[in-house]
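Here's the structure, in structure tokens; my notes come after.
The complex is shown incomplete by one protein chain, all other protein chains being positioned as in the whole.
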Amino acid sequence: MLKYIIKRFLWMIPMLIGISLISFFIMQLAPGDITTTEANFNPKASEESRQKLRAMYNLDKPIIVQYGLWLKRMATLDFGNSFASHQRPVFWQSKDKDGNVTLGMIQEALPITLLINVLSLALIIMIALPLGVISALKQNQFADRAITVFVFIGFAIPGFWLSLMLMYWTGVQHQWLPISGLQSMGSEHLSWFSQTIDFIRHLILPVFISAITGLAGISLFTRNGMLEVLHQDYITTARSKGLSENRVVYGHALRNALLPLITLLGLSIPGLIGGSVIAESIFAINGMGKLFYDAVLMRDFPVIMGILTIGAFLTLIGNLLADVAYAWADPRVRRGVMQ
Amino acid sequence: MLNMFLKSIQMPSNMHRIKCLPFLLLSLIFLNSCDNANHSSAQTDYSKQYPATEGGTLINAMTGEPSGLIAMTAGESAASAIAGNIFNSLLKYDKNLDLAGELAESWDISDDKKTITFHLKPNLKWADNQPLTSEDVLFTWKLVTDDNTRTPYGADYKLVIRAETPDANTFKITYAAPYAPALETWASLHILPKHLLKDQDINTTAFARNPVGSHYYKLEKWKNGQYLSLVRNPNSTQGQAYIEKLTSRIIPDKAAQFLELSADNIDIMGLDSIQYSRVLPARPELNKNIALYKELGNSYVYLGFNLKRQPFNDVRVRQAINYAINKQEIIEGVLLGLGEPVASPYKPGTRWSNPALSPYPYNPDKAKALLKEAGFSDTNGDGILDKDGKPLSFEILTNQNKEREMTAVLMQRRLKDIGIDVKIRILEWASFLGRFIEPREFDAVVLGWSLGLDPDQYNIWHSSQQGPKQFNFVGYNNPKVDALLEAGRLELDPDKRMKIYHEFSKILLEDSPIVYLSAGYGLNAIHKRVQGISNPAPPAGIGHNTHEWYIPSQYARNELSEY
Partner (left out) sequence: MKKIFSNPLTIAGFVIIASIMLLALFAPFIAPYDPDAIDVKAILLGPSSQHFMGTDGLGRDVFSRMLYGARISLLVGFVAVGIATLIGIILGAIAGFYRGWVDTVIMRLVDVMLSIPSFFLILAVIAFLTPSIWNIMIVIGLTSWMGVTRLVRAEFLSLRNREFVLAAQTLGAKDFRLIFTHLLPNSLTPIIVSSILGIGSAVLLESGLSFLGLGVQPPQASWGNILTDGKIYIQFAWWLSLFPGLAILITVLGYNLLGDGLRDAYNPRSSQH
């Protein structure tokens, strides 16, 4: 098992190099650079000072040198400082000589995005698993079809449209929930309990929206997995042994149907991180998605590279964890890798 | 994990008990807020005027986060808007857009017009109680002209060949030649504190995120990606503002910003013309709380031609297009009447704007005649004019801006009327500049220039300014205009200067290297709890006296209560 994990871990190195190559290639597609946007098309910005800026950001070096510099940074987990918010380190906090700590941009944005995604994944599983099971048990009946239509509607509705409508309905018309951001203005003077409630209130809409769009995948996966398992021999055997239908369904079938779900969850990480762009822009949440989008518009190359690398790294870790969990949960695989 | 989950499905009764706690929490989360709703929807009548009082918080929204609050290294508009409340310049524009002293009490110009001496107001202080002296001004000048400073704004200040501080209250600069826009440049340079920055690298200093200034406000808190809040600076060099706290929330999406305005979570927001003249008037419940203001815009929108390309090198074609475009239709259709036509790059009604000039009238017949004169006719009967077998067709580029896009669409139709085929392409800003403007890969663009306060337009129209990243990207080259622009920079007498720029505007209009389309008004929605706002707005706009705005305590926003 350990050997397997180590082997998988080492595999990540060539993968990361591949990822860095792709990210770096994309960067080369960009017309214009930070000096294009930083000077903001201001007639007072002179060509000479732009050249100066380019030299300071190493943008005047040959591509291969720039890539080398980048690889070096990646290996040392030092992603440098942002071009656009040049006072801020891209990845992790830094201290200046006076001891002032500046938080890293990814350090700050990642926990928020992860929190929202973990919560929405939890919500998805809570809703989608029962829906999937019901769908499978009532295959081709009304309940199955209603559930299928319902989860597909969730998938098919443009997320930002639903968000705006819900923001208007719950935030403006009824004032039940806050509209945007993650905390109310002035909430820092409240007790921690009220602050927590305030924070939860801000999370409701983003988590709900992100969950709605993700229901279909898990629910259909569960349904089809269940259907497949329910037709297998050992289930027929279990039934013939006179086990109650509940035991059969929940004790045997669901357990086996769920195994592949672990892999699916591992694979869904990049989609979740990527999907955060729109939600975070509309709800004014300072997460990875919004950070990335801003960086793209500003041509903030270190931030773009940093997020692509960290995002991919997380995905690789997620896949690794999923595989390990799968191996652990499935006795057949467990034995296989141990040998 | 899985087993636990399975069990809870099997035992629904358990689930019920577990659910009780979340339910309590849920009721707390939703119900309590219903109380809040009652608070704020209990209609307050905001029509009563109260005398000016101190205190209160003004909340606005911005789409992007500033990168830092040192304007010379930050550059984007979010930064300069906030930094403008924290830092002073030597000079400022008053409400009539005349130069006035800010840190400087007065200034003299030497007889040879090359030396300017600024006399600072006495006893100026930084927010941290340290004295603000001419040393700070000199230090700031050194910073902005230092080659190690990552600033795009150094060029103007590098024209200063000598800067001196004869005493703590005097700052003296000398130019190699008289430089008429000089004073204006000192109205836009924020003076920075030497005692805090002298050993720092200006490009990376933590000061940019924790600034100490001398203006009405100082930074209280910067919550990354969420908001910045400023509180009054007791040491302000300009006296005290009324409003205690300015908070700028970062809300990237304009639609979400408008929802926040509707829900009374922000006090002030810039509007587009549809929101201003259609949406808000249709919402009486919002009208009770929100007042609308308009002011003369700070910029104009134009159609600019690539003069190096066929057929725009022919002035008759440019004039024909100018005649064929119905500016009034653009102002009515795109701005819903909330704008003015312009005929020069200066604010209408100000000194620099030549009153004798008026925009090209809408005259499609004249346009057709000019095109015919230029050799274009529809020889193949496809409705598109052609010359030497090539159809008269071009592409208009513009950036992602709803109003510019609509303007382009309107022009497309008008030009089709006279037999010109126009395509439109909309681009994201950085690509637009990097891929099209800098390499000069465009036929025509719809863009905006600010309506300058100083009349100098050298960077935009002088023939020497056509380098890859320079601003005469349309490639305008007229020796007469070059001479006028050069003369205008050397002339300090306002009346003579005015004549020079009136003449310059006249030639520019005739040459028609760009078609002036419209100058939209600045449109703002401000909550009625804010009083003391000048209406109608003076030339400098409603924002000229924000320090005199106040929020009567009766109208102050409710404090957030505990749950």
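Order as written gives the chain letters A and B; numbering starts at 1 within each chain.
One rule holds for everything that comes next: a contact is a pair of C-beta atoms (placed from the backbone, for glycine too) under 8 Å apart; a residue touches a chain by one contact, two chains touch by 3 or more.
Note that the structure is a prediction, hence the values are computed from the model and not measured.
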item: Residue of A:104, A:178, A:275 or A:302 touching the missing chain in the full complex; value: A:275
item: Contact residue for the chain not shown (choose from A:65, A:126 or A:153); value: A:153
item: Given B:109, B:168, B:426 or B:556, the one touching the chain that is not displayed; value: B:426
item: Where the missing chain touches chain A, by residue; value: 14-15, 18-19, 22-23, 26, 29-31, 139-140, 145, 148-149, 152-153, 155-161, 164-165, 168, 172, 216, 220, 224, 227-228, 231, 267, 270-271, 273-275, 277-278, 281-282, 292-293, 296-297, 304, 307-308, 311-312, 315-316, 319
item: Touching residues on chain B - with respect to the absent chain; value: 254-255, 258-259, 262, 272, 274-275, 278-279, 282-283, 329, 332-333, 336, 400, 402, 405-406, 408-410, 412-413, 424-428, 430-432, 435
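The rule is short, and it goes like this: only the chains that are shown with their structure count from here on.
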item: Inter-chain centre distance, chain A versus chain B - centres from mean C-alpha coordinates, in Å; value: 35
item: Complex contacts: residues of chain B adjacent to chain A; value: 2, 5-6, 9-10, 25, 28-30, 32-34, 36-37, 40-41, 57, 59, 64-65, 67-68, 73, 75-77, 147, 150-156, 203-206, 208-210, 224-227, 247, 249-253, 255-256, 259-260, 262-263, 265, 428-431, 433-435, 438, 459-460, 467-471, 559-560, 562-563
item: Chain A residues touching chain B - in the complex, by the definition given at the top; value: 30-33, 35-50, 52-53, 56, 81-82, 84-87, 96, 98, 100, 102-103, 108-109, 129-130, 164, 167-168, 171-172, 174-187, 189-191, 193-194, 197-198, 200-201, 204, 246, 250-251, 254-255, 258, 281-286, 290-291, 294, 297-299, 329
